[in-house]
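A short write-up of the structure that comes next.
Of the protein chains in this complex, all but one are displayed in their positions.
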């Protein structure tokens, strides 16, 4: 607490709180899960709501953390146990400025099977170069599955490597982006693409499908840099209509 | 009626009625199903709503029952036929203080097949040590499938044994917990995990999946003791906003 | 129009119009489909809404038909092309007093495959003695699939025989009951059971499942005679809250 905390614009706090509610509204998070943002002023800090159901988040719930995931101003508010996911990815990935951690029902199957997620269509192009699986057992043996300290966060970040999405065995997933709009977009379309892939495999088996190839994925994902703004405008507006911020 | 009935705090009655509506809102129950609570003052009694669609339950509908499932104060209100599920489990399982009985659509398949439910992720960790199937035919032959007396309730409780969830062939399931929040949480995540497992099997078959192992399940389920409070706060708040209690 | 039409109690008209909206609200019908009621006063007549999306039906839209499906008081209102489904089943089945025709998405698959629907749980017990498939091609060759005259209605009724539900190849299904509450209940739980059976087959294949056997089905369906009233109270109340009748 001895460190001075840079100011954050109210609109940033509102957008981050709205992102929590957007993810809840679209079924990516339920009572659990979280979204964070690297601090716009100090890249060695990040912003994240206090521990509660994302659908209840307000701008006043946003806490500032160091990249070691120490809270600078939590006060009486609780910290998410798994905030280390965020801090350690921010450390290892300077290109990432926003992260979503979720347990969305359509994505979890891909973390407990051996067949890879694919990019089923252009909006899910960021999956075309793969989504590695983090199995916490490999380094930490029998655990409660939670990424509850820096060491586990580092292991997850190492699995993520340079990808946009990592799956977590019997737990959930992580989606990253260079800004809040893109990480939310990727979390949503990871869920959508998981549903599409499941239906595709049911129809045709795993071997005969023709999803995006790597180069198509790279080209289409570039378009999503702007496409995500259009989705954000729709989703952000829905929250604004409901809560007035 | 000759027995004196201990008072119940209004907030307990409201929470139990709200639990009925939470389960309806989240698709665990439809027009049928019920949730009960061991009496907080007298452990030889339990509280349960009168027979009606759970979405219509109010605090004034809660009836007090003996563990033999005799109503102490039903008056003109109807008793659920299957209340014996609750009474007999409370008798056999002193650690259980709340029970949900439901027929949720994603769970029923697991009662009519031979492949076991697994714990697909940490929130469903309570399934990692198994969910036994109660087949009413084994002891009672051809019936209307209902657990409508003590003998059938005992048979179900014996199948449940020391587990948290029991499946009922061609009928539904039961989820238990040491408190109301935990039984509701387990009922919800049994449904969620059933959906996840179904998608997983579609993607990869039954043999190659890697769900929680038993020890991971035990460790992760301990976390759910507190996680269920966070979910409850969200779900309870939704009901409060709707009905004002 | 020369025939005098017996009066119908306003509450009957309201209930039948509400049934249309209940079926729409629960996903059994979309913009199409219809529910009818044998006339409570004259068993040689039946009541059915005019041709429009069920979700828009009001009590003032109910028309009286002869069992030949001639409208007695349609006036400027349109008749459903497929009203012959209703008239011909009422003729052949004196035990049936209400019929639902729908194209619900989970049920249609069972009309275009060779594997029978089963009773997956007690609420769907009426399926345990089978749901025959009406293939309009067999008698009528290439058609627009619609049951648009008495001859086609008779053929469908003959396929239905003494069952509660008939499937119509590449079209939809019919659910019958001795009263309005029961036909609506059966239409809803045919849809629910279809979803459950689909998931079950995905999990375990068709051969190893253990649904209700015939005698269990018979016993459990008797309970649904009263269970359907509880569901109706919930569903009817939802419509009342919305439209005030």
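Letters A, B and C mark the chains in the order given here, with residues in each chain numbered from 1 onward.
By our rule, a contact is a pair of C-beta atoms (placed from the backbone, for glycine too) under 8 Å apart; a residue touches a chain by one contact, two chains touch by 3 or more.
Everything quoted here is computed from the prediction, not taken from an experiment.
Engineer: Quick check: which displayed chains does the absent chain contact?
Structural biologist: The chain that is not shown touches these displayed chains: A, C.
Engineer: Write down which of C:113, C:151, C:222 or C:240 is the residue touching the left-out chain.
Structural biologist: C:113
Engineer: Which one touches the absent chain: C:5, C:92, C:146 or C:223?
Structural biologist: Missing-chain contact among the listed residues: C:146.
Engineer: Please identify, in ascending order, the residues of chain C that touch the omitted chain?
Structural biologist: Residue positions of chain C that touch the missing chain: 30-32, 51-53, 55-56, 103, 105-106, 108-110, 112-115, 135, 137, 142-146, 169-172, 197-198, 201-202, 206.
Engineer: Going by the touch rule given at the top, which residues of chain A touch the chain that is not shown?
Structural biologist: 119-123, 125, 192, 195-196, 199-200, 202-204, 208-213, 215-216, 219-220, 222-223, 227, 230-231, 233-235, 237
Quick note on the criterion: only the chains that are shown with their structure count from here on.
Engineer: Quick check of your reading of the touch definition: is the inter-chain graph here a line, ring, star, complete or other?
Structural biologist: It is a line, because the chains touch in a row without closing up.
Engineer: Name the chain with the Cα centroid closest to the overall protein Cα centroid.
Structural biologist: The most central chain, going by mean C-alpha position, is B.
Engineer: Do the two copies chain B and chain C share over half of their interface residue numbers, or under half; same or different?
Structural biologist: Mostly different residues form this interface, as fewer than half of the numbers used are common to both chains.
Engineer: Can you work out the rotation angle that lays chain A over chain B using Cα coordinates, in steps of 5 degrees?
Structural biologist: Angle of rotation between the two copies: 90 degrees.
Engineer: Could you work out how far the Cα centre of chain A sits from that of chain C, in whole Å?
Structural biologist: Distance between chain centres, rounded to whole Å: 46 Å.
Engineer: Measuring from the mean C-alpha position of chain B to the mean C-alpha position of chain C, what distance in angstrom results?
Structural biologist: 32
Engineer: Mind pulling the residue numbers of chain A that touch at least two other chains?
Structural biologist: 202
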